[in-house]
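Written out below as structure tokens is the structure these notes cover.
In this view, the complex is presented without one of its protein chains, the others remaining in place.
First chain written, first letter: the chains are A, B and C, and each begins at residue 1.
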Amino acid sequence: MTETGSPDSLTVEVGAHGELVVTGDIDIAGGPILDSAITDREEHGPVVIDVAAVSFIDSSGLRSLLGAARRARGRDEVVALRNVGAEVARLLEITGTTEQFEISAASDPSPAGSGESADSDGAGE
Amino acid sequence: MTETGSPDSLTVEVGAHGELVVTGDIDIAGGPILDSAITDREEHGPVVIDVAAVSFIDSSGLRSLLGAARRARGRDEVVALRNVGAEVARLLEITGTTEQFEISAASDPSPAGSGESADSDGAGE
Amino acid sequence: MARVNERGMIGPVEIRVPPDPSLSKVLRLAASGVASLAGYTVDEIDDIKIAVSEVLIALIEHGRGESIDVQFVVDSHTFTVRGRTPMEGFDVNDPDLQLCRTVLEGVCADHGIDQVDSNAQIWATVEHLSI
Partner (left out) sequence: MARVNERGMIGPVEIRVPPDPSLSKVLRLAASGVASLAGYTVDEIDDIKIAVSEVLIALIEHGRGESIDVQFVVDSHTFTVRGRTPMEGFDVNDPDLQLCRTVLEGVCADHGIDQVDSNAQIWATVEHLSI
């Protein structure tokens, strides 16, 4: 086996419908990666973020999402979070910020992502 | 969800054919658990150890296996290791101790275990 | 196995790291491992991971860029993460800390953010509900 480890704990790709597909941990290291992916995307219309494969989020990750939501309101838009799993839902709830987004849960019949939160550890243990 | 974490990094169960089924890490914490399971088993005839679900082994784990092999030779027996995966094979090879056991690899057509090395981390990340 | 000592404790595990954001994940991994050994549930471990992350955020964003000390003190009832980094005049009322504080309130039984001597210090305790 010669697969490499995953040096980035967060990756963001643009999906088939222009949505940002986020994989990994949105933490103090991943937040800035997500930030710049979101600002790049904002020029192209309302931001949709698929968080099915987000395995962890903390307040620095949430700040990236809240910043996007604030900027979207300035444009009379709203940020959509797709396939929201337990981790993301919990943090939104704790901080009372759920209403700042258009949310669809992982189980909703909506544009399907992988549908499951990936274990993106990559740490081999 | 209310599953508990797995406080023991190693568990040993007795399988349907009297073989010891080892799951987890055979390290300086797990070695003694394996030791006592093996000595309990020795009274009942030749020791067979299924290591399909062993995800890690180091020299302290190997010492448990080598001790069992030595005691078995004293009884004109041999310790059988079943479903030997890459981790165990590598350590036996490095230390030149492969010949002290009767080995069947994970791919051999033999009493099937789970056939795959479990990620027994249990650490939730 | 003498995994848990006479007082039902694991550790303490003390970790010193540079204030590198990418090490947040390493500290979560280490904390998860310790909590798992101590028999914490998956949900409790999720809370512990968030608590560890919030401690790191506060210290990395507000510290002076020197090393950060993190300590895990664990027994069968509580998992406490304590963190500190050298810094003078830590403004514990800084609005930037408010979101950290809200999150810690949500996932922890108790927490604190203080200036102690010439260190910024943060601690958070997650409880283990024995069944």
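What we mean here is this: a residue touches a chain if its C-beta (ideal position, glycine included) is under 8 Å from a C-beta of that chain, and two chains touch if they have at least 3 such contacts.
Remember, predicted model here, so these are calculated numbers, not experimental data.
Colleague: Tell me which of C:P21, C:G63 or C:G83 is the one touching the absent chain.
Modeller: Here the residue in touch with the unshown chain is C:P21.
Colleague: Please give every residue of chain C in contact with the chain that is not shown.
Modeller: With respect to the unshown chain, the touching residues of chain C are 1-3, 5, 10-18, 20-23, 25-26, 29-30, 32-34, 37.
Colleague: Please output the residues of chain B touching the missing chain, sorted low to high.
Modeller: Its contact residues with the unshown chain are 9, 25, 27-29, 32, 56, 58-60, 62-63, 87, 90-91, 93-95, 121, 123.
Note that only the chains that are shown with their structure count from here on.
Colleague: Measuring from the mean C-alpha position of chain B to the mean C-alpha position of chain C, what distance in angstrom results?
Modeller: Distance between chain centres: 36 Å.
Colleague: With chain centres taken as the means of their Cα atoms, state the distance from chain A to chain C in Å.
Modeller: 24
Colleague: Could you pull out the residues of chain B that touch at least 2 other chains?
Modeller: Residue numbers touching two or more other chains: 121, 123, 125.
Colleague: What are the residue numbers in chain C that touch two or more other chains?
Modeller: Chain C, residues with two or more chain partners: 25, 28-29, 46, 49.
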